[in-house]
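Okay, here's the structure, questions in a sec.
For this view, one protein chain was removed and the others were kept in their places.
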Amino acid sequence: MRNLAAVLFIGGLGFFLFVLFFRLPLGAPPLVAGAAILEEGGETVGAANLVTAVLLAYRGMDTLGELSILFAAATAVGLVLGRRQLVVSDPEGGFILRAGSDLLFPLLLVVGLYVILHGHLTPGGGFQGGVILAAAFFVPVLARPRRGLDHGLLSFVEGLAGAAFIGIGLWALFARDAFLEPLLGKGVLGHLFSAGTLPLLSMAVGLKVGAELAGLMTSLMEAEGRES
Amino acid sequence: MLPLILPVVLPLLAAFLVMPLARMSALIARALGPIVLTTSLVLLLPCCLDPPAQPLVLAIGNFAPPLGIVFYGDRLALLFANAVALFFLLFWDWRGGNPQQARQDALMLLLAASATGLALSGDLFNLYVFYELAAVASFGLVSLSGTGPALVATVRYLLVSAFGSVLALAGIALLYLQTGTLNLAQLGIDPEPLQGPAGLLAFGLMVIGFGVKAELFPLNYWVPEVYASAPARISALLAGLISKLAVLILLRLLVLVYGDTAAPQILLFLGILTIFFGEFSAWRAQDFPRMIAFSSIGQLGLVFIAFSLSGSWGVLAGIAVALHHLLVKSALFGLAHRWSGSLQALTGSAQRTPLAAALFVLFALSLIGVPPLPGFWTKILVLAGLAQEGSALAFTGLGAILLVTAVEAHYLFRFALQLYEKVENAPAGFRSFWEFLPSLLLGAALLAVTLRINPVADRLRAITQQAADRSFYITQVFPQAAAHRKDQP
Partner (left out) sequence: MALDFVSILYIGALGLLLLGTFGLVTTTHLFRLILALALAEAGVNLLLILSGYRGGAQPPILGFGPQDMPMVDPIPQALVLTAIVIGVGVQALAVAAAVRIYRRYGTLDLVALKAHLEGDLARKQGIAPPKSAEKPAGERPLSPVPPRPQEP
């Protein structure tokens, strides 16, 4: 009965939404703030990838907020799961798993760093690269669950990377009186060393996201263990 | 000019550094939070006491408004930003001693930063990000005790809140689809396309979404269980401060975009439902934390009813009710620190802790709206506004407020009488005077406002004048757009 009511309600809502939506400019929305960014983004920020320009320059505050949210989630997970000594119950991986993880680790590391450093040129950036970095550190843990990751080190990297992001922002505040304004030369559009401080910010984001996600996944894995 | 960004960024920086620092020196890590919050307070206080004539507008990263994010600090925003620093210092965990102290401090700092951001930001998506940051930080803080009820309450709160955020984000997407901008002032320049059904749907989605923290009906059933199982300090901050900041987002949208549409009617309707739900549940509650939690829902219903009034009167009434509730409800949750049990068990508490009981009576009187206290003036503002409005729904709201005031008076007096009952072995309650110091300070503030109601009212009027003026907001952020508008009215 309850399900039927829900089906009817959701169906009605869906019909209403579809009718409403198809009166909107689908596929040709007004381009107001975006148009200006497309126009001047390359010159003002110097990043070929305009999404990264938006992410780290125009809306850098959002990115800082988002880093904080991930940090808050990781901290809260630590609080919720507590710091009890748990014995990881997962068995050690077999030879194939261990050898595979050993092989994958350097590859993932390089790909992750590449994606982070080329964030201002090609699709990718701090977040995407950070996730790959997290995977690089998490795959060996999957193969050898008992070894785990050093949470102290992770929280250190996490904290310092976040502080570095804000530090670059504050540097701009003191140098140019505007928080997070890109500094340094803009360089040649499309070159690796271009777009001023953007690659540095990207690096900070990547390290922070990588450390946080790796920490999150490891905490969740450890939470499955039996209490000693 | 004051770097408006610092009160947001410094707590974030401190939050990132607390945990690494705690490994080196626990003392420095403990001191970091209060130091940073005091710094924000010192930075912000001059702007609040002697506000600049023009609001502080800050384009972050020097990117002109519609491209980048704008912080907009008018008198209202600065007042709230100040209140954030002040209340976080008041309800800071000064005693410490938690094994996870560094984590807790980090989350408190994140919550403080997000609350300041919510007060200051002038960009819809940036507000959403800060709102989510407040949500995630509060999940961690609510589950602080780690007991079973706290965890279940947290996870229910999390699901409701995350669903609300999904809806709010859908609303933002819908707005962006129609306008191509996220800047509140730019949305306000040409609100007409948003006043159709699709725009109103977006507003409705955002009301439900941001209404989760603002304890607005229908997504407010998480409130009592969370406030009953969370530490009282956290409940005080969430019920007092964070809920008001969620209201502030809706106020900005209402003033800038949706003032002339059916949106106020939606708010009035939801406000009436909220006030009924809250006050009648409070009447039935059997324990102190849940009684004041439900009462806080009722008060926020009153805030929404006030904001539904047209013109600057509604803004004035709404801000007055919100500030009054901020003061009173934080203080009541400050008392809940020790009075966490059932109402029955607190019978006769006045014998051991007369000061706390007297404080409760003071706050209860103000909540009900007994004449010289500020609560009276705030309620009168709302009632007079509703009477002026004259529509059927407005009169329903008027009747609802009068009715629930009677209910409110009944349960608050019932409990006050219980406190003063003579019993054999009175409950111990507070161990020392320091445990309800925040409530005591807030009580003193309430009395100060009562005695100097005229200057406070003048200040409120000045705040409202800025906050309720749509074209003023737009001119401050887009000077050229306003000139353009004057040519073709």
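Lettered A and B in written order, each chain numbered from 1.
The rule is short, and it goes like this: a residue touches a chain if its C-beta (ideal position, glycine included) is under 8 Å from a C-beta of that chain, and two chains touch if they have at least 3 such contacts.
Keep in mind that what you see is a predicted model, and the values were worked out from it rather than measured.
The chain not shown here makes contact, within the complete complex, with A, B. Touching the chain that is not shown, out of B:136, B:272 or B:463: B:136 (per the contact rule at the top).
When the full complex is taken into account, the listed residue touching the unshown chain is A:63, out of A:63, A:101, A:155 or A:202. Across B:16, B:63, B:87 or B:176, the residue that sits in touch with the chain not pictured is B:176. Touching the omitted chain from subunit A are residues 2-3, 6-7, 9-10, 13-14, 17-18, 21-22, 26-29, 31, 33-35, 37-38, 41-42, 48-51, 53-55, 58-59, 62-63, 65-66, 69-70, 72-74, 76-77, 80-82, 84, 122-123, 127, 189-190, 209, 213, 216, 219-220, 223-224.
Residues of subunit B in contact with the chain left out of this view: 125, 129, 132, 135-136, 139-140, 143, 146-149, 151-156, 158-159, 162-163, 165-166, 169-170, 172-174, 176-177, 180, 182, 225, 228-229, 286-287, 340-342, 344-345.
The definition used in the following text is that only the chains that are shown with their structure count from here on.
If each chain is reduced to the centroid of its CA atoms, subunit A and subunit B end up 30 Å from each other. Of all the residues in subunit A, the ones that touch subunit B in their complex are 17, 20-21, 23-26, 29-37, 44, 57-62, 64-66, 68-69, 71-73, 75-76, 78-80, 82-83, 152, 155-156, 158-160, 162-163, 166-167, 169-170, 172-173, 176, 178-182.
Looking at the complex, you find that subunit B touches subunit A at residues 3, 5, 9, 12-13, 15-20, 23, 59-63, 66-69, 99-100, 103-104, 106-107, 110, 113-114, 117, 121, 125-126, 129-130, 132-133, 136-137, 139-140, 143-144, 146, 151, 154, 176-183, 186, 197-198, 201.
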